[in-house]
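Complex shown without one protein chain; remaining protein chains in place.
Letters A and B name the chains as they come in the text, with residue numbers starting at 1 for each one.
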Amino acid sequence: MTMASLTLPQAGSVDRAERRHFIARHAGSMILLAAIGIIFVFPIAWAALSSFKSTNDIITGTFPLSWSSFLPLQPTFENYFYLFTELNFQRNLLNTLIAACGQVGIAVVASSLAGYAFARLRFPGSRVVFALLLLTAFIPVEAIIVPLYRIMQWLGLVSTYPALFLPFACNPFGIFLMRQAFRDIPLEMEEAAKIDGAGPLRVFLTIALPNVKPTLATLVLIQFIWSWNAYLWPLVIMQDPNKQIAQVAIANLKSIPNFPMDGPLFAAATAVTIPLVILSIVLQRYYVRGLVTSGMK
Amino acid sequence: MQATAAKPPRERQWTGQNSNPILGLAMILPAAAALALFQFLPLITAVLNSLQSFSPFDQSSTGWVGLDNYAELLADPAFRSALLNTFVYIALMLGLTIPLALVLAVLLDKRLPGSTWSRNAIIGALAASEAVTALIWNQMYEPSSGLFNAILNAVHLPTQPFLTGSSQALISIVIMSVWKDVGLPMLIFLAGLQAIPRELPEAAELDGASERQVFWTITLPLLRPSIIVALFMMTITATRMFTPILIMTQGGPQGSTTNLALYSYMLGFEFQSPGSASASVVCMLVVLALVTAAQSFILRDKEAK
């Protein structure tokens, strides 16, 4: 299975009559495609639009159906204002960023080291260890959450920043991805360096790493997105509201007695999601390749 | 799997591997240690905990009780219901996402105008987090002030309880998850489709086969590795479904949306029963193992190539 790039060919080379004919034949499919796009864009777009409505407008204006169900008829920035002044949401975003950077940093280092070792070094038990490490991909975080919590307690790391990213920074996906990438490097390059007398470590640093930059980019992107979106583990391990990440903070906005925060909820959801959506679409080469690889183990 | 690099032009074949035990072990140490500590150890702990009982006050172990925790679970109707729901979630997710992903992949593979828009939208949906998606859909599902009932009302259809009705809650959550997660199998299928050499279906069409015949007899069998991968990933996703349930229904109404993942969490964090929670987790992993084993068996390569 090759990692084919999934870009589309240019559609500009047919002449106009052919194009009209083409469109007529495929009109049905094109409408279908447009509809599909709308379905997948809609909820997030609706949330983004609603974030510019006041909470009262959201609750009273949606039902019965009218234009105000979808569009802010009296757009306001008050939700964002409230979010970033009263609720100090920027604090949560910062915490999320810290956790994501921690996870990405450790992932890159640990996965590259391990990936190279599995790709190019032979040592006793390497196959067994590799298989074991890959096995951990089957363990859903929901299954180990209670014992993992107690381990963190024992390490004294509950409610600390490292606790947010440490357990999941080294994951089998990263190791697999990097091993694949290192294997793809043409052997001649490494041979040449070895002839010059470079040891494996030197080869790793000067030849291997620079040549897997696209894969590293994929790893960074995927890990960043995974960390950014994490919910359950931060919910359980971070009990200090000042260090809590954005996803959990947003969920807390859902349940306040007699003060539903629909407006700030949508604003926060938009603030947290739109950057990621844009990032994943713009960098979809890397993102898609990463996702597809995560299944190929 | 990836083919190995071209062989060097010399007689002694170098597989590209150096024998260097110390460095090798040193380089895998960080990752291996982390995985051992944060994945294997909790797993083993969970299994061991499931065989012990604990004090509800300070969570210390009060002794080994063998399979008592498991017996208690089986006696709890809520556990049996959670077990059943876990299978229901798996069946519904697989039954909905895989065919849908296949259809979408085939459609997008044609590269008609509009495909980019469509594909980007699906990728965007994938990048949203579970928590945010659940919160947004929760608003849309609201029975008295939500968007879906507003639309139903406007076209004079009866409004639905959605998440507040014990018969609709589970499927409502599944539909949201399908929306969010169908992108992943779709991308896998798309990659698989693009790996099929164009000549094969073209040759078949020249021979007079209809598009549908081509699909079933040529495309689908060649997609089998992708299907296996997609099935596997969706099974794990469906088994560990947790965040949407916690946010949208907290397991209700009347336990109709509780699966083993949520049940274990509640036992562990709300009812101070680490022993039973661990036993429930072990059951969940067993279910996962059984389902994936069944899949591998059913879809095994029956013809030796």
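The definition used in the following text is that a residue touches a chain if its C-beta (ideal position, glycine included) is under 8 Å from a C-beta of that chain, and two chains touch if they have at least 3 such contacts.
FYI, contacts and distances are computed from a predicted model.
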item	value
Complex member absent from the view - protein name from UniProt, among "Transketolase", "DNA polymerase IV", "sn-glycerol-3-phosphate-binding periplasmic protein UgpB" or "ABC transmembrane type-1 domain-containing protein"	"sn-glycerol-3-phosphate-binding periplasmic protein UgpB"
From A:185, A:253 or A:274, residue that would touch the chain that is not displayed	A:253
Contacting the left-out chain in the complete assembly, out of B:116, B:160, B:194 or B:272	B:272
Residues of chain B (touch criterion as defined above) contacting the omitted chain	53-60, 72, 75-78, 142-145, 161, 164-166, 250-254, 269-273
Interface with the unshown chain - residue positions in chain A	55-56, 59, 86-87, 153, 158, 239, 241, 252-253, 255-261
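Everything below uses one rule, namely that only the chains that are shown with their structure count from here on.
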item	value
Residues on chain B engaged by chain A in the complex (per definition of touch)	1-2, 4-6, 8, 14, 16-25, 27-28, 30-32, 34-35, 37-43, 45-46, 49, 59, 104, 107-108, 110-133, 135-140, 144-147, 149-151, 153-154, 179, 183-184, 187-188, 190-192, 194-195, 225-226, 229-230, 232-233, 236, 239-240, 242-243, 246-247, 261, 264-265, 268-269, 274, 277-278, 281, 284-285, 288, 292
Interface residues, chain A side, partner chain B - complex	1-4, 6, 8-9, 11, 23, 26, 29-30, 32-34, 36-41, 43-44, 46-47, 50, 58-60, 62-65, 69, 109-111, 113-114, 116-124, 126, 129, 132-133, 136, 138-148, 150-151, 166-172, 174-175, 180, 183-188, 190-191, 200-201, 204, 225, 228-232, 236, 247-248, 250-251, 254, 262, 265-266, 269, 272-273, 276-277, 279-281, 284, 287-288, 291-292, 294-296
